[in-house]
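Missing here is one protein chain; the remaining ones are kept as they sit in the complex.
Letters A and B mark the chains in the order given here, with residues in each chain numbered from 1 onward.
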Amino acid sequence: MTVPSSTLILVEDVSKRYLTSSGPVSALDDVSLRVDAGEFCTLIGPSGCGKSTLLGMIGGLVTPDRGRILIDDRPVSGPDPRRVAPVFQDAGLFPWRTTVENVEFGLELQGVSRERRRQVATELLGPLGLSAFAAKYPRELSGGMRQRVAIGRALALDTKILLMDEPFGALDEQTRVLMGEWLLDIWRRTRKTVIFVTHSLHEALALSTRVVVMTARPGRIKSILPLSLPYPREMESPELVTLRAKLWGEIREESLRAMGEQARTAS
Amino acid sequence: MPSPAWSSAGRGGGRNDGAARAQRRLVKRARIVGLQLVSILVALVAWEVAARGGWVDPLFVPAPSAVVAAFGRIGAAALRALGDTLVKAGIAYGIAVVLGVGAGLALGSARRLRDVLNPFVIGVYGIPKILVLPWIVLLLGFGAAPAIVYGTIQAFFPILLIVMGSVRDVDATLLTVARSYGARPWQLYWKVILPAIVPAVLAGMRLGIVFCLLGVLIVEMFAGVRGMGYVMGSLANGFRAAELFAVTGLVSAASIAIVLTLDVLNDRLAHWRG
Partner (left out) sequence: MRVLAARVVIVVALLVVWELAARAWNPLLAVPPSVVPPALIDLLMLRSYPDLPRHLLVTVREIAVAYVLAVAAGLGCGFALGLYRTLGRVYAPILAALYAVPAVVWYPSLMLFFGLDSASKIAFGFLLGFFPITLAVLAGIRQVSGGLLTVARAFGAGPVTTFRLVMVPSMLFTLVGGLRAGLALTVIGVIVGEVLGSKAGVGALINHAYGLLRTTDYVALVLVTLALVVTSDALASVVERRARRWAE
C-alpha cells in the first residue's frame, strides 16, 4: 500500500484494552489516523476517550494490542527520542536540576558533549523567556514557567515530532491562553509536527490545523475537522464562531455519553 | 523573536521587602536563642544553689562547679576514650551506610525480592537488638569487634528501611518522562532514582549515626574494656558522680555536634528540595 510521501505518522487500526479491577476496558477501538509533516493536529474528546493512550502509543510508551503505528515508514517499538519528543501535563521536571540542566536532559541521555548541550539549552532559554532563570530550581518557578521548561526540554532534541499531552491543563485560564500564543509562535518558526491533546475547545480552535474529535470509551475517531484559517486566529470571527459551535456539538454528545457511563459505573 | 512579555515576572517580591523580612526573622531568632541561653543559665544556677545548699545529695547530684572541676581532672582521659568510641562508631557507620543503602536500593527496586523479603526485614527490625548482644559478645569476645558489629546492626535497619521506602516512592512521572526521552535502565538509576533519593539517604544517614553511637556505647557498657561506654560504666560503679556528669556532658555535646554537622550537610546537598 502506498502512502502519500508527506505522511509522517501513520496510525493503522490500533486497539488497546486495559484490565481493570472491574473487568477489561477498551481504551481504543480500531483507530486509524494519518498525520502529515508540519501539521498541528489536536486530539480532543471527553475523559477516558483514549486520547492520551493514543499519544502514548505514538510516543512508544504504550504498545497497541492490535494494529501498528509507523513514523517515517518505520514501525514504533519504543520511545524514539530522535524523532519524537514528549511534553506531559505534569511538567515532570527533575527537582534537583536547574532550569538549564532540565532542558538539556534529553541531550544528556543521548551522550551529547557537555559544552554542546549546555550551549543548545542556553540558547533555547531566550525564546522560552527563561534566560533569567537558568540557574533556578523547579520549586522556584511558577507553573507556567515549569511547563515552558518542559517544552524547552522537548524542543532541545530538535525532533520532527512534538507530542503534547494537555501541557497547559494545570494552568489558570489566562496563562493558558498566553502560553498557547507563545507555543504557536514557536511552532510556526520551527515547523515541527505537533500532536496536541486537550480538553479545551479554545486551544483546539486557536492552535490547530486539524482537530480530531474522539468518541467516549471505547475511543474511536468520531470526526476530523480541518482548519485552514490563517494565524493568529480571530476567535470572534464568524467562521470561527460557526466552527466552535460545530465542534462543541460533536464533543458535547460524546461528553454526555462519557458522563452517563460514569454515572452508570458509579451506581 | 523577543521573549514573551510576562517572562520577567517570577516568584518573590521586590528587593526592599525581602531585606526587611530577613531582618525581622533574624531578630526573632536572636530572641529565641537568647531565651534558650537564659533558661539554661537559670537552670544551672538553680542547680548550683541546690547542690551547695544541701537540698540534693552531692554524692548523687554534684554541683555544676564540681562537674567542671572534675572535667578538668579527667578531661584528657575522657577525650581519649571518646576518640576510641568514635573510631569504632565511624567504622560501624561506614559499613552500615554501604550495606544499608545498597540493600535499600536492591530491595526498593526489585518488587519481587521485596515482596518475599519484606516480612523478614520488618520482623528482624522489630527484634530489640539488645537481646542478641550477649550472643555477639560470646562469639566475638571483648574488644572492638563486637562493638563495631553491634553498631553496624543498629544503624543498618533504619537506613535500609528509609532508603527502600524512598526508592519505592520515586515519582512515577519522573520515571515515565525519562523513559520517554529514551533512558535505558542504568540511566534511569543513575539520572533519576539516585538523585531523587538523596534527601532520604541523608535523613537515614543522620538517623544512622545516632544509632551507631548508641550501639557502640551499649557494647562498651556491657562488655567493653575501652571506650566511653566503659568509662561511664566504671565511673558509675565507683560513685564518681562529678566525673560521670562531666563525661556524660562531653559525649552529649559530641553527639549533638555530629548530628548538627550532618544537618548542615543535609541542607547543603538537598537544597533543591525547598
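Keep this in mind: a contact is a pair of C-beta atoms (placed from the backbone, for glycine too) under 8 Å apart; a residue touches a chain by one contact, two chains touch by 3 or more.
Since the structure is predicted, the reported quantities are computational estimates derived from the model, not experimental observations.
Shown chains touched by the hidden one, complex as a whole: B.
Residue in contact with the omitted chain (choice from B:Val101, B:Leu133, B:Ile159 or B:Ala196): B:Leu133. Residue B:Ala241 is the one among B:Ile193, B:Ala241 or B:Ala270 that touches the chain not shown. Touching the omitted chain from chain B are residues 32, 35-36, 39-40, 60-61, 115-117, 119-120, 126-128, 130-135, 137-139, 210-211, 213-214, 217-218, 221-222, 229, 232-233, 235-236, 239, 241, 244-245, 248, 251-252, 255-256, 259-260.
Criterion: only the chains that are shown with their structure count from here on.
Interface of chain B with chain A (complex): residues 1, 3-4, 6-8, 10-11, 173-174, 176-183, 187, 191-192, 195-196, 198, 272-274. Put simply, chain A touches chain B in their complex at residues 59-61, 79-82, 85-86, 88, 90, 92, 94-97, 105-106, 108-110, 126-133, 136-142, 145, 153, 157, 178, 182, 185, 189.
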